[in-house]
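Heads up, one of the protein chains got dropped from this complex, but the rest are sitting where they should.
Our next item is chain A:
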Amino acid sequence: MQSDEEDSALHSCFDSLKSAVMGCCYSICHKENDTQENIVNERTHLLEVPEQTQETPVPVASASTPPRKPDEQSALNRILHETATNVIDVGALGPYALEPGAYSERVRAYTARVALAPQPPPPAPRLLADVPHAERTGLLARPGLPNGDRDLITNAVKKAAAAISELRVEHHEDLVVPFRVP
């Protein structure tokens, strides 16, 4: 029985102690939170967040949807205008017309410039030039090489080739000659 009483007394004591400690902790934490802005400790922000960034999105988000539309429209219009000024519409320019006076003047100027330019070098003399058509047909119509001439050269070359194929070095003297060393 005594033990039960002691146990219950201990429990109540622990409970009260626990609540006291927790309350104390909470109070400390709470106090620290309150004094956080002034005291530099491990919970203070290293980088101060500017207040405007936190505040500005809120009013914009709240009042954005209706008044933003004209802004977008104007921005789009501005982009369109800039693009239109940068683009050159060739088709809309129309044909390039030149005044007759300016045209003749340019012709004169260009002719003068061409006349001043150095003349191209004369073509190199060709060793084998084309003969005129009439002369060519006359030459080609003439009879070719006579058979006598053809036989002459053919036989001559054939005989020469045969003679050269039989060309041999004839041995007459000793290849090794003793030097007359005294």
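Just so it is clear, a residue touches a chain if its C-beta (ideal position, glycine included) is under 8 Å from a C-beta of that chain, and two chains touch if they have at least 3 such contacts; residues count from 1.
Everything below uses one rule, namely that contacts and distances are computed from a predicted model.
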item	value
Listed names "Elongin-C", "Protein HGH1 homolog", "Adenosine deaminase" or "Late endosomal/lysosomal adaptor and MAPK and MTOR activator 5", matching UniProt entry of the absent chain	"Late endosomal/lysosomal adaptor and MAPK and MTOR activator 5"
Selected from A:I39, A:A109, A:V131 or A:A161 as touching the chain missing from the view	A:A161
Residues belonging to chain A that touch the chain removed from view	145, 149-150, 152-154, 156-164, 166-170
